[in-house]
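Shown here: the complex without one of its protein chains, the others still in place.
The chains carry the letters A, B, C, D and E, assigned in the order they are written, with residues numbered from 1 in each.
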Amino acid sequence: MIFSLVVYSAPHAGESAATAVRFARALVDQGHRLYRVFFYGDGVHSGSALAAPPQDEQDLLGQWQALYREHGVDLVVCIAAAQRRGVLSQSEAQRLERPAANLAEGFELGGLGQLADATAHSDRIVTFGGSA
Amino acid sequence: MIFSLVVYSAPHAGESAATAVRFARALVDQGHRLYRVFFYGDGVHSGSALAAPPQDEQDLLGQWQALYREHGVDLVVCIAAAQRRGVLSQSEAQRLERPAANLAEGFELGGLGQLADATAHSDRIVTFGGSA
Amino acid sequence: MSQITLAICRHAPYGNALAREGLEAVLAAAAMDQTPDVLFTGDGIFQLLPDQAAGEIDQKSLHRNLQALPMFGVEQIYVCQRSLEERAVSSNRLAIAGINLVLVQDTGGLISRYQHVLSF
Amino acid sequence: MSQITLAICRHAPYGNALAREGLEAVLAAAAMDQTPDVLFTGDGIFQLLPDQAAGEIDQKSLHRNLQALPMFGVEQIYVCQRSLEERAVSSNRLAIAGINLVLVQDTGGLISRYQHVLSF
Amino acid sequence: MTLHIVNQSPYRTSALRDCLDAMADGDALLLIEDGVYAAGAPTGIAPIPAGTYCLQADAVARGITPAKSITLIDDERWIALCVEHTPIVSWF
Partner (left out) sequence: MTLHIVNQSPYRTSALRDCLDAMADGDALLLIEDGVYAAGAPTGIAPIPAGTYCLQADAVARGITPAKSITLIDDERWIALCVEHTPIVSWF
């Protein structure tokens, strides 16, 4: 079955981002197709290459990137939400005249249309909401 | 009177970060001393130099930096919370082998001791909590 | 046949970015001819209050996003009646030009008609 | 004379980073000889539950942070009795080695004794 | 039939109550993350329907022992629930 996930919560803000990546891993391990993970709201921070949690905490970035490397999972960070929050690709950083880029390898910036597209092409959408 | 503020919420996640910077501005405009603003939890994203909100939305980063430039307000981003969330100075980026730095001018990384120090040297502490 | 997508808007405006970002997602989907249905429930019904002056807190009014809905083909929205009552908000106050408000009592029944639900 | 600082821990562990980061802030202050008093209230009392196996969700147990408190001079903590009752948690279950649990009924009175309150 | 997922403490936010208000007959409810606090002792806050599911890892992580009427599941079973239900609604 074809799944897409929507992730709203920033990594290390609570448990949601970790639940999402664990669920994503379980999906592909069970042979389902993960059409897209769409990072929206504070979820865009998942795409930051600069996160450096202590060694004894979860490396969520590495887990998302492994899904990309091993299964080509489409990791789309909403470009409008990311601009507001400071997650930029090299070309966006140049265009917006910001001093650096921080979008991690494996993630791409995309428009909200990619969320609509995911609903059209997936059998199931699962949303991972923020912490309170 | 001497105030310090504690900010937990990320800019553009809700209203809290905007309330905090408006309150800080009002404090110094009224002649109070703002000893320190301590950014903790998701509040550390306030110190990201890469945020690029649309022209018709608030530029919270610029407002914090103006407080620093005009009044030397001490803007301290908790280093442990910032590492987890990907807000890094140049030296931290090198030490942690991350591809770029994004700590904005005017902000400095500091330990949790700086929060304790703020409570010891301030008459009042006001906390700006997260959104739900 | 079941409809494709229902967007559920549950957050108050301004206090949580999801209110604004949810409406932006609805508009973007509609612009791609994948117009979702929309349900306002819980604190989401506060998005529909008239006379919001968000400039007072240096934000843009959400009303502009709501008023754009008909231009993108969203001509009716569902509103949870129980949520209105709990918050003592009369549905008469919620007029948005070009949009028909449909009060819903059985939100569970409404939800079950869709293939996908996006929560904002 | 009023005490300096009370740290109020109101969040459940793991679901919100403030639970962990609050305890880290308490330990850091104590390490600087500015030991705050600590009140667990609301969902914060869930931090004190025994038998947490946070490894199941790939997190570190908060219990390690709690057990470090006495080493930093925090030898008693306040716990809101009403919060325990609302959650049907018996105070007998909450033993932490080296820490004396003081049940509080009048949290308002407790808070008023301090110069500063940090909320986590 | 809909699968509802609640990840918030019932003591802290209205997510569970809002969800229960929007459940239709035959819908399934899954408690995850801080939502598992609703699976413990009876609380009087919100009675959970019989047959509710609870993510075991989240309950064990928090030291919560769910009531007998609740079905403990792992991620694999969660995915199966997603396959069996549509739509899937998250309450947070």
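Just so it is clear, a residue touches a chain if its C-beta (ideal position, glycine included) is under 8 Å from a C-beta of that chain, and two chains touch if they have at least 3 such contacts.
Remember, predicted model here, so these are calculated numbers, not experimental data.
Undergrad: The chain left out here touches which displayed chains?
TA: Counted over the whole complex, the chain not pictured touches B, C, D, E.
Undergrad: Consider the whole complex, including the chain that is not shown, and state which of B:Phe3, B:Phe38, B:Trp64 or B:Phe107 touches that chain.
TA: Checking the options B:Phe3, B:Phe38, B:Trp64 or B:Phe107, the one contacting the hidden chain is B:Phe3.
Undergrad: With the missing chain put back, which residues of chain C would touch it? List them for me.
TA: Residues 12-16, 42-43, 46, 49-57, 59, 86-89 of chain C touch the chain absent from view.
Undergrad: For chain D, which residues lie in contact with the unshown chain of the complex?
TA: 6, 8, 10, 41-42, 82, 106-109, 111-112, 114-117, 119
Undergrad: Give me the chain E residues in contact with the hidden chain, please.
TA: 11-14
Here, only the chains that are shown with their structure count from here on.
Undergrad: So which chain is the furthest away from chain A, centre to centre on CA atoms?
TA: D
Undergrad: Please identify the chain lying most centrally, where each chain is represented by the average of its Cα atoms.
TA: If we average C-alpha coordinates per chain, A lands closest to the whole-structure average.
Undergrad: Chain C to chain D: how many Å between their CA centres?
TA: Each chain's C-alpha centroid was found; their separation is 40 Å.
Undergrad: Centroid of chain B to centroid of chain D, CA atoms only: how many Å?
TA: So the centroids are 25 Å from each other.
Undergrad: Between chain A and chain D, what is the gap in Å from one C-alpha centre to the other?
TA: Computed value for the inter-centroid distance: 33 Å.
Undergrad: Could you say which residues in chain B touch two or more other chains, in rising order?
TA: 12-13, 41-42, 57, 132
Undergrad: Quick check: what residues of chain D touch more than one other chain, meaning two or more?
TA: Residues 14-17, 57, 59 of chain D each touch two or more of the other chains.
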